[in-house]
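Sending over a structure as structure tokens; questions will come in a sec.
All protein chains of the complex are present and in place, except for one that has been dropped.
Take a look at chain A:
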Amino acid sequence: MSTFDAENADNLEDIEKQFAVKSVKQLEAYWNLLSSIPGSKLKLTKHDDDIYNTFIEDFPEYSTAESVKSIKEEDLKSVEGKKRWRAYCEKFNTIEDFNFGTMLRLKSDEEYTQHNTIFAVRIQFYAFEIARNRHGLNDWVSEQK
């Protein structure tokens, strides 16, 4: 039925749009989840413990609540940062969508605004959001009316 040839396909704008649609849907689904359930009671995947423990091992600088509350894009996307993250990502390459582009908030005490949102991969999103949820940093979302 499909005549789509991935090897020779152009970067079709419509496909890129769909990709943006998907990442926004993911963001919305997560935000709705946080709005109705306090993050500290939330489980994101079956592998939360694994993701979190490896995260703290590989990135000891993010072991405190204060350090995951506000993160810097440069730390994630510097040459050194990318190298460390790539190694981390590969440890979880069995998780669904682990390398799928995902929106990540820089500061956990703000919503997904234009300046608070960066582009990360799914496993980075899990690492930071699981850490934030465990430190109770996202609980405010469900408490606001």
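The working rule: a contact is a pair of C-beta atoms (placed from the backbone, for glycine too) under 8 Å apart; a residue touches a chain by one contact, two chains touch by 3 or more; residues count from 1.
Everything below uses one rule, namely that contacts and distances are computed from a predicted model.
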{"item": "Protein name as given in UniProt for the chain not displayed, \"BOS complex subunit TMEM147\", \"3-methyl-2-oxobutanoate dehydrogenase (2-methylpropanoyl-transferring)\", \"Nascent polypeptide-associated complex subunit alpha\" or \"CDK-activating kinase assembly factor MAT1\"", "value": "\"Nascent polypeptide-associated complex subunit alpha\""}
{"item": "Hidden-chain contact residue, picked from the options A:T45, A:S70, A:N116 or A:S142", "value": "A:T45"}
{"item": "Absent-chain interface as seen on chain A, which is shown", "value": "14, 17-18, 21-22, 25-26, 29-30, 32-33, 36-37, 42-46, 95-97"}
